[in-house]
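With one protein chain withheld, the remaining protein chains of the complex are depicted in position.
Right after this comes subunit A.
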């Protein structure tokens, strides 16, 4: 189905290209000169050259403008989302039109079902449209200013180059409000007869579901056709429908799967899955259908096994994780439904298929089958395949299956390890290099999966492996080394030591290999060898370290991200064996290197090594060089990085007291950098203070700390919030280590400066200030006047709106501290007033804060005011009071018993209120009250509350009923199950189901919690007509 786009008619194009009128040229109308003029033949020729790997520039006309390969997408339409419903490349002529015509952007006379009113296809409003839209009088068409050049942002470029008609040529923000989509929306139906309103309907869907709209009635269709349409409708509902629609359709298709039959189902599902424009979500849904259907069809799927596999296997190598997982799931279910023998006979021909892609996916599919049906079932077949004399491809695939099994199943291979290893062992000496390589990789995968067990299974392959590393070179050698790297950790210490020495010769030789892949593998193997128990530090120190540092600690290694990581990890692993000083001694020079990336690599390694092993090993001279180097690296950084910050912090903390001589220097660096123009530098220095504050205190540098504190205090005017947050963090760590009393500047100066900062909306700033203020309120409230604290209280109310829970929690706790310091009255008034605000979150937090204040200052200081507030005839306030009461009783627990009688009338009123939420919240209060007072002699009130709760059990709103049931449950715990059961018996067998349901719910919750204590209260059903219901034992008397 083509969108309403036709090749341009001559008049429209002539209008622009031949007779340039003096009308406004818009940036999207690209003149003839802006586009390379090409004919279709030229393009195709060019494409051919491109596909054959030839040089595009060889073509005369195309050679003028070098184009990136991204521009070539018109030849290969890739997957597209339903949002960019630009005309399909293959369905419409626009792609080639755009290339061939001179004015591709201006399709003036689009004729289509929408009536050809000329909506421009490219999403722009055409000049004709503008003429229609705007009055002809009163408007002047302006000339573009001289020297005007169109803006070449990517989105615009996209419209100016031919590539735009292909999909995925670049980023386009396509909204449904464009003229194009309006035109499109008209002709693609979302309401299919017999299906209902869909979420969307793509033009590609027409290919598969077109039959549904051909207008034929059920009466003139045969039974088969009816069935086909039924399935079609269901699939469309599942694929494009709304979630509830999808759900029912999925259930129908599953339930009727056997009636529909495998043929009818898969004939429609499989082509849909092959559609290249299928989206992830649609694919997921179809996969789900197959999954369910497979389960129902069971062995009926057999004839379709191959077809399904052809469609599903590519999913196994999809880059999307979920696609792979779905593919695995389907194949596993298919294997269970069709049986092993059938699966093998179906996939057998693909094992030595000429195409490597097919073999690869087949291997993965077989691995999935093995995991679904068990490895032992597949083992004889694998043995046969790996020993195949006919073709090396078969052997290659066989080994690959084993590799995939190991990757897929992990340690579950252990029981069958011997079998699997024996199965592929002969291939290690295969005459085909590819087979040998994949075999060693498979063995490596098996060893990795089996670690740390199963070395005995590898006995048979050790010899060929070790012979192999001497014999092979290049790629083959890399694979063998990788395999050995995984096997060595499984060995006993002495064997590991021996074999490490054997392999190290080769490794040392390969240290100098120029091959990147080989380098990575070598590093990995060194890491694995160093980690094994049998390898001694002495050996590593003498044999490995010198050449390791010579080949890998070079500037070049720091440039590639993956190499960098490998080198750092390997060095840290070596340090575990040879000790800190050995490594740091060698790396410390790196810290003063001229390459920043290399310095960073050094710092990161030192950080990791010292964090893991401490700094006790470091000599005085080394310590000096280390601090010197790290200070240099810190000062010389051009991009502020966490690595250096962490490195500095770790080193200083590890050295502890030994840092004392260097502290003045460090502090002066910090002070200098705190003054820097760049915000990140200031932020980093402030962060560094946080890291080293504890060490400074330990070193007794109180004077220095005071100085730093004062400087930080002076920088509180910082305007960048990130930096301000760090500065506050620095102050906080100072307050923590120095203590409130000795803090410089004094708290009485510091806190008033913090009050305005509390108003800052930035999350980091809020978090750090509230933490600091809370700490001061907790430990040193007396340093500040009550008036200041009240001011802070008001600011804190705003904090209750914060998004971050940590901030809200800290603010609530701070209310508690402040109330403790200055007495609850004033704080409480502030909080109670805040119950009137609109935002729910703020009210909830206020309620929590009131609860906290009551807990810290004893309930009797708060309850009277709170209950008085309940008399305000305002819904929010009353609810807020109830909520506060609920938190309050939750926090105070047993203390509540003295207040039960006091709050009872209030609760009575709330539980009989018309408003549902009132009753709901009151039920929560009852719940906390009852749970707090278990066994404290207030059962009378609780029974009273139960009487008020019971009428509410017929509430239907889920929240309300849940809270009511919770309340009843709590009362039951307080007054005992017997009394509550007396209420319950009445409704269990009520004639109306609606009545029975909540009563059974009550019964069930009682039964779950206290079935044992219910026994004495079970009703005595008297004999009469049903003597067997009588519990005769109860008549036994002594």
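Quick note on the criterion: contacts are C-beta pairs under 8 Å (C-beta built on N, C-alpha and C of every residue); 3 or more make two chains touch, one makes a residue touch a chain; residues count from 1.
What we mean here is this: contacts and distances are computed from a predicted model.
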{"item": "Identity of the absent chain, which is to be given by its UniProt protein name, from \"Splicing factor subunit\", \"Phenylalanine--tRNA ligase beta subunit\", \"Signal peptidase complex subunit 1\" or \"SCO1 protein\"", "value": "\"Splicing factor subunit\""}
{"item": "Sole residue of A:538, A:912 or A:1004 that reaches the chain not shown, by the stated touch rule", "value": "A:1004"}
{"item": "Full-complex contact with the absent chain, from A:138, A:873 or A:958", "value": "A:958"}
{"item": "Missing-partner contacts on subunit A, residue numbers", "value": "958, 988-989, 991, 993, 996-997, 1000, 1003-1004, 1007-1008, 1011-1012, 1014-1015, 1018, 1021, 1028-1029, 1031, 1033, 1036-1038"}
